[in-house]
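Note that one protein chain is taken out, while the other chains of the complex remain in position.
The letters A and B name the chains in turn, as written, and every chain counts its residues from 1.
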Amino acid sequence: MTTSATSTPPLTKGQQDHYILEARGITKSFGGVRAVREVDFCVAPGEIVGLVGPNGSGKSTLLGCLSRDIPADRGTIEFNGEDIGGLRTMQVARRGMGRTFQNVRLFPELTVWENALLGRQWKGVGLGKLLRPPDAATRQRAGDLIDLMEIPHLTHLYAGNISGGQMRLVELVMAMMSSPTLVLLDEATSGVNPTLIESLKHYVKVLNDEENVAFIVVEHNIGFIFSIADRIVVLDDGQQLANGTPHEISENKEVIDAYLGA
Amino acid sequence: MHTLIQVIIDGVILGGFYALMAQGLSLIFGIMRVINLAHGEFLILGAYMAWVAQEYLGLDVLMTLPLLIALGFGFGWVVSRVVIMPVLERHELMPLLITFGLASVIAGLLTVTFTTTPKVTTAAYSDSVISLLDYRVSVSKAVMLVAALVLLTMLTLFLNRTKKGKAMKATAQNREAARIVGINVTRMYCSAFGLGTAVAFAAGGLFSVTQGFHPFMGGLFTLKAFVIVVLGGGGRVSGTLAAAMFVGIIEAGLSGYVSNIGTSLGTAAAFVLVVVVLALRPEGISRLGGVRA
Partner (left out) sequence: MSTVVQPAEAERRILAATARPRRKVVKYRSLIVLLLAGVGMGLVPYSGLNDSVLLTLSTMFMWIILSSSWNFISGFTGYVDFGHGVFFGLGGYVTGLLVVKAEMPFATTVPLAAVFAAVFALLIGFPLLRLRGVYFSIAMLGSFLAMRELVLMATPLTEGAQGLVLPPEVNRLFFYYLFLGGAVLIVAFAWWLRRSQFGMSLLAIKDDERGAEARGINTTLLKLTVFCLSAAITGAVGACWAYEITFIDPEIMFRDSFLINVALMTVLGGLGTVWGPVVGTVLFLMVRDTLWAEQGNSFLVVFGAFLIAIVLFMPEGIVGTVQRGERTVLGRLINRVRHRGAGAADADSLETATAVRSVQ
């Protein structure tokens, strides 16, 4: 087990010799508050990494830094071997990092179908292509994902009019649209009923198996995270407290004291 | 050299008035996150009220001032309760459209009632001029400057020292937390809007003695108030005051040095300033209002 903040996390799946996401020394302060301190965070291809920690431990800030939603003060982030430190959020998204949001961010004036289509944005799409309706491949992809999530009956509803749980599924569809290599799930189970949580777990696993998509899962729902994660990183007070397999984490005394037992 | 000093004197006086005007806009935006596009029209409304009070009741502007503030507060309170609060939680363009409609209604009503002929409120000291060395300042303008500074000080003291003022700032910083500790958020917002309107009314009353005004001047005032708030950056009274002085001096300079078209140039300059400032420091605006962390 590795509990030191600077150690390299073990490769758990597939034994590839590279990470798709390699963030080192991420630091971010808001005013005087240091939300994230010198955190290393790496993800191997096809790996499901759980990110847990008490409220205010810096999970959301770290996630924001990784997706370039929040500019980090210090640290380097490489995604698929490319330094994404200076890129805009939109550019990172186009390089194959999908994400969902803690507070669902769908576009209520568009239908579920249109929301799904918008998930696919390609690098360097010209105005000519923009002005055409989405191409057949995009529609096919959206249709398949909607089928997979078993929500075809929602297709033509406005996204502002569906239930919270359904919105989570649509967000997952959007995140998957551009065939990403990494998807960040931010509190995807909050406000979702238990049946739908089971389905969500199932879909994540299917996508992980079939397309070898890596996931970073930020959760309060410990049961959910322990049942799907290959590896769990525990954050506390902006620093990495522990890093290991679910089994290791559940036995870790520090973690139990700081978080799980509480 | 003589012109320069006279320009600075005029600019500072104009700046004092602008600071008061801008602080009203800044207060509303800082607390409610609403840009009141009718702010200039509110100001002109205050000017007309001062004029009416003088013409028909024979009240001097300085005596009308407390009345204007009370009326402005009540008017602003009701307006925000009736038309702003229902759309506050919706898309930000909704409050914009509402205040745009308000501006149109007020300008129209004023035109219908008072026609577009410019009016000036007279006062006992209207024709008096203070002369020092070679420099001249009309008494009405000096009164405007002093009254504006006094009102600004009172406003700052209210926001920083009184319980109600602190509650307002707390609401601006975190609506939910304010609600939890028992602050009536709706009432706070309405009060903030009322206070901002009261400031606009008072500024209008003071202004009405110094210069002719007509119903269609409002848009320009809104614009200038906005420029000043943006320029002032933090929205602290000191920042607003400095920005207002700056805009006032530029304007006085343009009309002092460029004949005939100076006032028009001032308008154009105000716009260029908006674009330049917004382009250079878009982040400065988020601290607008002086009540954000």
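The rule we apply is simple: a residue touches a chain if its C-beta (ideal position, glycine included) is under 8 Å from a C-beta of that chain, and two chains touch if they have at least 3 such contacts.
Just so you know, these numbers come straight off a predicted model, no measurement behind them.
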Which residue of A:Thr27, A:Thr89, A:Ser190 or A:Gln239 touches the chain not shown here: A:Thr89
Which residue from B:Leu37, B:Ala50, B:Ala123 or B:Val209 sits in contact with the chain not drawn here? B:Leu37
Quick one: say which of A:Thr76, A:Ser163, A:Asn193 or A:Ser227 touches the chain that got left out. A:Ser163
Among B:Leu57, B:Ala70, B:Ala124 or B:Val272, which one touches the chain that has been omitted from the display? B:Val272
Given the contact definition stated above, which residue among B:Leu57, B:Val105 or B:Ile130 touches the chain not shown here? B:Val105
Per the touch rule stated above, chain A touches the missing chain via residues 67, 69, 88-91, 93-94, 99, 101, 105-111, 113-114, 117-119, 121, 125, 127, 129-134, 140-141, 143-148, 150, 152-158, 160-163, 174, 178-179, 206-207, 210-211
Where chain B meets the left-out chain, the residues are 35, 37, 83, 86-87, 90-94, 96-98, 100-109, 111-112, 116, 216, 219-220, 222-223, 226-227, 230, 261, 264-265, 267-268, 270-272, 274-276, 278-279, 282, 285
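By definition in this document, only the chains that are shown with their structure count from here on.
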Separation of mean Cα positions, chain B and chain A [Å, integer]: 47
